[in-house]
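All protein chains of the complex are present and in place, except for one that has been dropped.
Chain IDs A, B, C, D and E follow the sequence of writing; residue 1 opens each chain.
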Amino acid sequence: MTMRYQAGTTGVVVQNIERADQTVIDGLAECGVATVHEAQGRRGLLADYMTPIYSGARVAGSAVTILSPPCDNWMIHVAIEQLQAGDIMVLGTFTPSNAGYFGDLLATSAMTRGCRGLIIDGGVRDVRDLTEMGFPVWSKAVHAQGTIKETLGSVNVPVVCAEALINPGDVVVADDDGVCVVRREDAADVLEKARAREANEADKRARFEAGELGLDIYDMRDRLAEKGLKYV
Amino acid sequence: MTMRYQAGTTGVVVQNIERADQTVIDGLAECGVATVHEAQGRRGLLADYMTPIYSGARVAGSAVTILSPPCDNWMIHVAIEQLQAGDIMVLGTFTPSNAGYFGDLLATSAMTRGCRGLIIDGGVRDVRDLTEMGFPVWSKAVHAQGTIKETLGSVNVPVVCAEALINPGDVVVADDDGVCVVRREDAADVLEKARAREANEADKRARFEAGELGLDIYDMRDRLAEKGLKYV
Amino acid sequence: MTMRYQAGTTGVVVQNIERADQTVIDGLAECGVATVHEAQGRRGLLADYMTPIYSGARVAGSAVTILSPPCDNWMIHVAIEQLQAGDIMVLGTFTPSNAGYFGDLLATSAMTRGCRGLIIDGGVRDVRDLTEMGFPVWSKAVHAQGTIKETLGSVNVPVVCAEALINPGDVVVADDDGVCVVRREDAADVLEKARAREANEADKRARFEAGELGLDIYDMRDRLAEKGLKYV
Amino acid sequence: MTMRYQAGTTGVVVQNIERADQTVIDGLAECGVATVHEAQGRRGLLADYMTPIYSGARVAGSAVTILSPPCDNWMIHVAIEQLQAGDIMVLGTFTPSNAGYFGDLLATSAMTRGCRGLIIDGGVRDVRDLTEMGFPVWSKAVHAQGTIKETLGSVNVPVVCAEALINPGDVVVADDDGVCVVRREDAADVLEKARAREANEADKRARFEAGELGLDIYDMRDRLAEKGLKYV
Amino acid sequence: MTMRYQAGTTGVVVQNIERADQTVIDGLAECGVATVHEAQGRRGLLADYMTPIYSGARVAGSAVTILSPPCDNWMIHVAIEQLQAGDIMVLGTFTPSNAGYFGDLLATSAMTRGCRGLIIDGGVRDVRDLTEMGFPVWSKAVHAQGTIKETLGSVNVPVVCAEALINPGDVVVADDDGVCVVRREDAADVLEKARAREANEADKRARFEAGELGLDIYDMRDRLAEKGLKYV
Partner (left out) sequence: MTMRYQAGTTGVVVQNIERADQTVIDGLAECGVATVHEAQGRRGLLADYMTPIYSGARVAGSAVTILSPPCDNWMIHVAIEQLQAGDIMVLGTFTPSNAGYFGDLLATSAMTRGCRGLIIDGGVRDVRDLTEMGFPVWSKAVHAQGTIKETLGSVNVPVVCAEALINPGDVVVADDDGVCVVRREDAADVLEKARAREANEADKRARFEAGELGLDIYDMRDRLAEKGLKYV
């Protein structure tokens, strides 16, 4: 693979990024974070401190990445111009800050472009308005603290967000379980595996509902005995 | 009292544990965590980082304890076979991990056995499904991160969960205020005290509602003056 | 300005405090935390670890301040007698504690006096009851752990609560974005600025909804170019 | 008492502040944080996350207070001009940041003015150099992250630093146990009490060294028995 | 095994506890925490937030356990009377607190009885003095905050300290890597295994020093290949 810019490059806006197929993206949203994460070999989860501002949202989209200085949200304005319908903004910072980089006006702007949500390794505010607008955000903090517009970052270079590397155009899946990134070039393959996993889980669920035990469904008894488990 | 196994013993599944009387357990659930905790002399609370995956649940049950290695949920499968109606699973680990040990399939299995919930000093996933299923979980984290099945722990030995010691068969009470453990042999006595406390609180509430002050209800004014409190 | 007592003074209850005009206070509640915080120059926010026990509340009130020893809620009883309709209790401690200082009985008492809520740099309990009663609390923790009544603190001296200094009679505004304090003597001026800001935001929102970009609304393009931002 | 400016006021440098008597300040340094804190009734401690960059320093000085925007150290330059021999800089921020506001060049400058140290509710860098220079710093973090010089704060207005309110000219005492603030006007009185406490402790220490127990030295046995303590 | 009291029992001082053989205890100290922890099957570690107040100490001793209310150090005075030469005090609390429960006077008293150190799930103060006295402490916090003497706890009942259960008379081993508990009745057996482990490690160290790789010493290459590891 070839990347046009290093993670952490500042002062650049990459205008043309490749995106995964929209039906693949939508399929990944249906599968949800836990299934997608398993399907791609347990990679790609963001840190568990990322929480949704309201429960029940489940989305996927192409990452438009934003690299921001601490306490400075200038680059979000720059990023919104690059959004296409179906995108999700993903913001990482040079250094941690819980300031409130994003609120209802920026959400209004992003929604006019079809943006599906925001993943931000920092703070968000106006959460009551965002909830009413149905604009989902996964963040590290909720804080009203304002930000400034003084220093350049970048748009659409690779960023580290909540301990995961995210490239522009990667698929980001988010729900109540957290956030997971799927490499753009792997998205179709991961969807296929996630669908297979879902089918398998449906079968398993039926057996569990019928009262079968995991010990039997997964044939664990012999291996447990070998390891020396004693029933007393 | 006599314990059959030390806290931290691995490789053992204790199949027969004593449980408290079910009507006592149900009574403790009605009283809730704050009242039960007070009634037994302010003991038994789990750490305040334990939070419910959804609001409003209030349950009590007999603890089926699970000791798990970090990032390994094998013992949950073993534990489910030991569940009886009215039980609550309580999982402690050798060393902290926020991985997602438990999801909707395991919940399906546990519910077929009448399990009332899970208290886990670790992570949980599929929280949207668990919420829809009405299976309450109190956990340290929500994270989609998967776990492995490689190393033995134990079932029904004493475990430390969220900084509290829990013996198999102890009564666990959980609601929006957190989680509290009541020793099995103390359960009936604690219920009685909790009921008395509730009666007393109902009386106090009526007086508070009528506008009386705690200063007068609890006769605090003299003691405050003795300590030197000055009104200016 | 003149303060009658230093922050941290113990053993004193100040009975007469000045309050801001109630219509000003109510106006600040309508504006909400994020707007008020901006309007007064980004000052006065409490730490971002303060979270509401339920979503959707938005209140403002005159601070009746409480300085409490750790794990000791005696002063809350003293404070309730000082409450007037429209007040909010604000509790800071000598040293951090997550114990549950406040529950449904104290809320019952406070509500008879017209108290609008509690801001507490510590723990709260009975959150299910408080939610049903519609008594909003912003706290550092939810914990059932009880407190004692042994040591004096003060009522209506300046306190540090969640990293912010709050004087008795200051206006406290709280919603899902957190908590913000406005100096009593600045309240009317801040409200005026907040109203102006709201008017301006309504105008901006209309332009954003029409698809205009922040880059253009705020004339950012030249300055970004000067700073060296490159589009590629 | 009368304060010239509210905590949180920005854009102001107060040039003339009152300081406590230098022999009192030096006496407080000799007593150390734990003794001073007790002597003034257990008030004034900064949060326990404040740690020294090296062990063994014990200092006291008059607070030159600095209110800084997040990630912006401009006001430190302004503050250094206000330093007199025997002062300690105390920096609070509008909103938390662990960026490295202070390093060896600023320490060089501060030392030429006789500054005795820095208390910073943020980050510090060049700690190896600072250690070699013998310039003690108590901070929330060590981080090399640079700061900018864009936004005004203030010098010598009251600040909240590590959860404590500090007025310009207050006496700050710091050692391996943390940091404690003494109000300027109370300093002489607190020193007297601290000296008395030291004398008392010397006497107690001799008795402890001779093998007497606290149970007897402090006459605790009866009160323990009254409370119901049972020896078995 | 039989325990005389439940973990969490209050109001009791158990005067006669069994202790492990002193030569076994001293042997465990020589092995250190990492080796002892491995030798007993990776059980018994206290939480990683426990840190020594100074580097380089390595001790072991019989646990005299202390159960304390939050911010109340009364029971330490009671416990000191129960100390024998070779003991280590282990303090757990009902609910977390970082207050400074212990300082140089108590250390003076404990040292006259031959106490080897303190493990405290809370705060400690006077750390400069304690360091000079050579009295090692492992704690969750260093804080000068004083405690009161109002509420009973217990001495020599089982306690949860830093997420581990510790019975009176258990052997506690502590060094720069943290703290580990060994059940009294397992101590001799664990020492034997730890010695064997040390012998084995000495042999391994010689091979590593000679440049052999773990891949070969532990015969890992085939299993890595089986799992699918690719060298490219």
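To be clear about the criterion, a contact is a pair of C-beta atoms (placed from the backbone, for glycine too) under 8 Å apart; a residue touches a chain by one contact, two chains touch by 3 or more.
Predicted model only: the values in this text are computed from it and were never measured.
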Visible chains in contact with the missing one: A, B, D, E
Among D:Gly27, D:Pro70, D:Gly123 or D:Pro136, the residue in touch with the chain that has been omitted: D:Gly123
Hidden-chain contact residue, picked from the options E:Arg19, E:His37 or E:Arg184: E:His37
Subunit D residues that touch the omitted chain in the full complex: 4, 11-15, 54, 74, 77-78, 80-81, 98, 100, 103-106, 108-109, 112, 123, 125-128, 131, 141-146, 149, 151-152
Chain not shown, touching residues in subunit E: 32-34, 37-38, 42, 45, 48, 51, 55-56, 58, 175-178, 180, 201, 204-205, 208-215, 218, 220, 224, 227-232
Interface residues of subunit A (partner: the chain not displayed): 1-3, 6-8, 10, 41-45, 47-48, 94-96, 158, 160, 163-165, 183
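One rule holds for everything that comes next: only the chains that are shown with their structure count from here on.
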For subunit A and subunit D, chains touching each: C
Interface residue overlap between copies subunit C and subunit E, same or different (over half shared): same
Chain centre separation (subunit A, subunit E; CA means) in Å: 41
Cα-centroid distance, subunit A relative to subunit C, in whole angstrom: 32
Interchain centroid distance [CA atoms averaged], subunit B/subunit E, Å: 27
Where subunit D touches two or more other chains, by residue: 42, 45, 48, 94-96
